[in-house]
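Complex shown without one protein chain; remaining protein chains in place.
Just so it is clear, A and B label the chains in written order, and each chain counts residues from 1 on its own.
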Amino acid sequence: MRFRGTEGALVGIAIGLAAGVGIYTFVYAKGGSYMTNDPAACANCHVMQDYYDAWLKSPHRAVAVCNDCHTPHALVPKYATKASNGFHHSFAFTSGRFKDTLRIKPHNLAITEHACRRCHEPITHAIEGPRESDMLSCVRCHASVGHLR
Amino acid sequence: LVNIVERKQEGRNPFYRVVDLDDTTSDPAVWGKNFPMQYDGYMRTVDQTRTRFGGSEAVPRTPTAADPRSVVAQSKLEEDPRLKTIWAGYAFARDFREERGHAHMLDDQTYTERQIAAKQPGTCMHCHASVYVPYMKLGDGDLIRGFEKMNAMPYAEARKLVEHPVACIDCHDPETMQLRVTRPGFLEGIRALKASQGVADYDVNRMATRQEMRAFVCGQCHVEYYFKGPEKRLVYPWAKGLVVDSILAYYDESGHKDWVHAATGAEVLKAQHPEFEMWNQGIHARSGVTCADCHMPYARVGGLKISDHHVQSPMLNLNRACQTCHNWPETELAARVEIIQGRHFELRNRAMDAVVALIQDLEAARAAGRTDADLAAARALQRRGQFLLDFVEAENSSGFHAPQEAARILGASIDLSRQGQLALRD
Partner (left out) sequence: LVNIVERKQEGRNPFYRVVDLDDTTSDPAVWGKNFPMQYDGYMRTVDQTRTRFGGSEAVPRTPTAADPRSVVAQSKLEEDPRLKTIWAGYAFARDFREERGHAHMLDDQTYTERQIAAKQPGTCMHCHASVYVPYMKLGDGDLIRGFEKMNAMPYAEARKLVEHPVACIDCHDPETMQLRVTRPGFLEGIRALKASQGVADYDVNRMATRQEMRAFVCGQCHVEYYFKGPEKRLVYPWAKGLVVDSILAYYDESGHKDWVHAATGAEVLKAQHPEFEMWNQGIHARSGVTCADCHMPYARVGGLKISDHHVQSPMLNLNRACQTCHNWPETELAARVEIIQGRHFELRNRAMDAVVALIQDLEAARAAGRTDADLAAARALQRRGQFLLDFVEAENSSGFHAPQEAARILGASIDLSRQGQLALRD
């Protein structure tokens, strides 16, 4: 669709502002934490603290950091995810617009489900269905592997 | 953006102690100066919202000199007139309403028509007002003495001695803010219970775990009770256990009756809000999930996690109350509760029809001039069947706190009421 002058301008400004606020937020709220692999970085946000603490007690502590389960393996999608989640979480955090009890978003859960396979493929090979659509959910039975809730 | 700044602040320094609190500070507003967030929540218990089976509905009324309340909760007697039949001859048949938030407890007790229907003792105050300081004053520092003195007073007299509904000091130690039990009824009830389990002189404030305290502070009031003897001592009937059968056995042995049923002449019992007892039979209690977990879940205020002191139906707060443990969507969580409550409601109605039928048969038999000897068996069955039903009916979660146990009790109630009808025919 085509914009008429003024509208276009307004939209432009809007985008500009959004970006501006976004960058400020991202920097100030340490959204950059997303770019490292250090779990402590996630805990830069106290809302993440509980998960960090729980993770420290989980069997995975020794073997998997947050990003092993919460970001895709391949480099490009990995940083894409980090950026989008990083912005989303930073924005949510800054605006305070999010529910007290966090729930993983479907697409992030899918990422996590694949993460399980990445490491456990050998052992779970047999229980996987032939088609992707048959993929059973690990989390259904192992919901607290990363961190007891 | 200010938002995030102040959040980081709070993160560092939770509470600013601006006033000193001691064991005589009963005014919650004063405590509120140190703990404004908890105080805000506490004050919000005035709210009234209805859920499918709980919460409460704000029913406007024109204030009178006798009862200045301009809003009350809906009448349960009008919602289900069978209750009048079951309670015939008892004050509850005059006025019984859906319960509402803590802020209303003192007014609702003061102005209920049950006060007109019968003379009530000062004992009532135990669970409807901040009595800790008044008890201590009355007993010159001896809680139990003060408790006994107030029990002995007429209600109106005792009423003059109290000012606030349940307040901070009733659940908290002013120095440490730790939870504590201040209610003699619970102190003595839980001691009797533990004794029956082989634990001698149990002292809840010394021996209970923090997790237990998150339920015990509620168990101070959300329990079945009766007034013992002429001195009207408040007693929780737990000496044989918390299961309804043990409680009934306790009453049968002590030969206690709350009143004589007006229509049938049976010596019957009234059960009241055994939330603590029923919760104890459920899977959540078994899993260490306490009242506070669901009714005062942690809430994020600014960057802080605090206990939501707006004590209310979890149905109005599913994200915080349930999703910390159950990763189901809120609509699904609501549906799960309502399925349980719906099943419960169906069986509860069956049990109520059964006991009402028995009452009508007894009434007719009496009118037909059958002797007390003829009626004895049926009356005994009414006492038991009716108590079991009332126990479940008075429990305010509509079955949720212990779904299978509530259904078991209702099944037994149905059996006893119907057997009562048979006894009149054989």
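Side notes on the structure shown:
As a convention for this text, contacts are C-beta pairs under 8 Å (C-beta built on N, C-alpha and C of every residue); 3 or more make two chains touch, one makes a residue touch a chain.
Keep in mind that this is a model prediction, so the values were computed, not measured.
Residues of subunit B that touch the chain left out of view are 283, 286-287, 328, 336, 339-340, 343-344, 346-347, 350-351, 354, 399, 403-405, 407-408, 410-412, 414-415, 418-419, 421-422, 425-426.
Interface residues of subunit A facing the missing partner chain: 121-127, 129-130, 133-134, 136, 140-144.
To be clear about the criterion, only the chains that are shown with their structure count from here on.
In whole angstrom, the spacing between the mean C-alpha positions of subunit A and subunit B is 44.
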